[in-house]
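Only one protein chain is missing; all other protein chains are in place.
Right after this comes chain A.
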Amino acid sequence: MRIEIAAALAMLTFGASIAEAQGVLTIGRREDSTTFDPIKSAQNVDNWVFSNVFDVLVRVDKTGTKLEPGLAESWTISEDGLTYTFTMRDAKFSDGSPITAKDAAFTLLRIRDNQGSLWSDSFKVIETAEAKDDKTLVVKLKTPSAPFLSTLALPNVSVIPQKGMEALGEEAFAEKPIASGAFVVKEWRRGDRVILEKNPNFWQADRVKLDGVEWISVPDDNTRMLNVQAGQLDTAIFVPFSRVEELKKDPNLNVEIDTSTREDHLLINHEHGALAKKEVRQALDMAIDKKAIVDTVTFNLGEVAYSYVPKGSLYHYADNLQRPYDPEKAKQMLADAGASGLSLNYVVNAGNETDEQIAVLLQQQLLKAGVTVNLQKVDPSQSWDMLIAGDYDISVMYWTNDILDPDQKTTFVLGHDTNMNYMTRYKNDQVKDLVAAARLEQDPAKREAMYVDLQKMAKADVNWIDLYYSPYINVTRKNIENFYQNPLGRFFLEDTVKN
């Protein structure tokens, strides 16, 4: 009896331990996936797995700065910038059926029209998408759009099979999709892990070295790091800044630091009292010591930010204004603007380590300029609603780019869109018009000049306060090679090797 129990226990623990199969890469992350229907998520947890399972018409390269052919072998754009003609590559879905222009057209119209699509706004510009034959896709736009090609690289517009989707139904597809990428979903244990295996029908199947991949959710940062150190996981992503130094010293581990497009910034509610004055916002910018944040919060792994277009991404303006840290002058400027003794309500995400640390730092720094900051810790779900309702003075948020082109972020942040310029209520009609014009401009040089102007104008008006840029930090065991992300977050698992 006792032996039986022991055996059962041993089996249980063995079953619960992390699989050790050769050639299967185990990756620890904070959360589990939420769906495999690409149009129904806008979260990195999903998008990063979508890129393993699906392929897109146009890909972003490893550096995150150039587009390269994906399922579309080549394409031509008409003179007026309205008609795009794509030639499809010879490729197959995981069920063996060919990937045709029909499937691509279905994909584009689905993301535009489907009720559940979170991305329909980005694809409203499409007038028609038609398959002329199995290999030729013709897309007509309503207006010229410079960022259109780069939106096709979004993992959310991954090509899915029309017949397969219709046969399975949306719900079944979202559980166990038909793949067009390097891996197929073998099993999804919700809340625990996603198990992928190599897709033999992938058009670049000979490039894939791994037999499979397991994305395992280990929410606690400390536990996830310990799992890699103990060899129970091959890699872990989301390494906390505070752990990098220590993990680097471990002879069994490599710490991978990859450029990202993440920028953390301080949102300002322009509709609240003195914050409507440009001078007050400029004074706040000068009262914040960004270097201290980089030192304390990111352990020097981040960099001071000075433009909303992150460093290393397209049209980033390296000579943008950086106001010096000068609390005395800030205090004087606030007094001149009639805002002495300013008191601000700062909404903080409770339980978010980085957010809470920044809050404690900013509270101290702003006090030196005579600004009292009242911290209001709330649940993350509640804080988002408060920002939308304008129920805040300041709050820290971050943004990572989904596409290579700066248009997406610019529209959100300065385009005077429905989201009130990322909840800041910033208003400047000149900026608004320039954002719209930059989207249409087809000449890259002219377009770059427009984005440089936008970065200068945003900085002059202090639409928000840029705080810092930070990289992606992942840790791998020494036997793992080529595990990296491009700045848009895509993991190139088709190149990863487990020795």
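By definition in this document, contacts are C-beta pairs under 8 Å (C-beta built on N, C-alpha and C of every residue); 3 or more make two chains touch, one makes a residue touch a chain; residues count from 1.
Just so we're on the same page, contacts and distances are computed from a predicted model.
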| item | value |
| --- | --- |
| Omitted chain, identified by the protein name its UniProt record gives, among "Sarcosine oxidase subunit gamma", "VacJ family lipoprotein", "ATP-binding cassette domain-containing protein" or "Nickel ABC transporter permease" | "Nickel ABC transporter permease" |
| Residue among A:Glu31, A:Asp192 or A:Asp221 touching the omitted chain | A:Asp221 |
| Listed residues A:Asp192, A:Asp326 or A:Glu356, member touching the removed chain | A:Glu356 |
| Of A:Thr87, A:Thr296 or A:Asn419, the residue in touch with the unshown chain | A:Thr296 |
| Absent-chain interface as seen on chain A, which is shown | 221-222, 225, 240, 242-243, 245-246, 292, 295-296, 350-351, 353, 356-357, 359-361, 363-364, 375-378 |
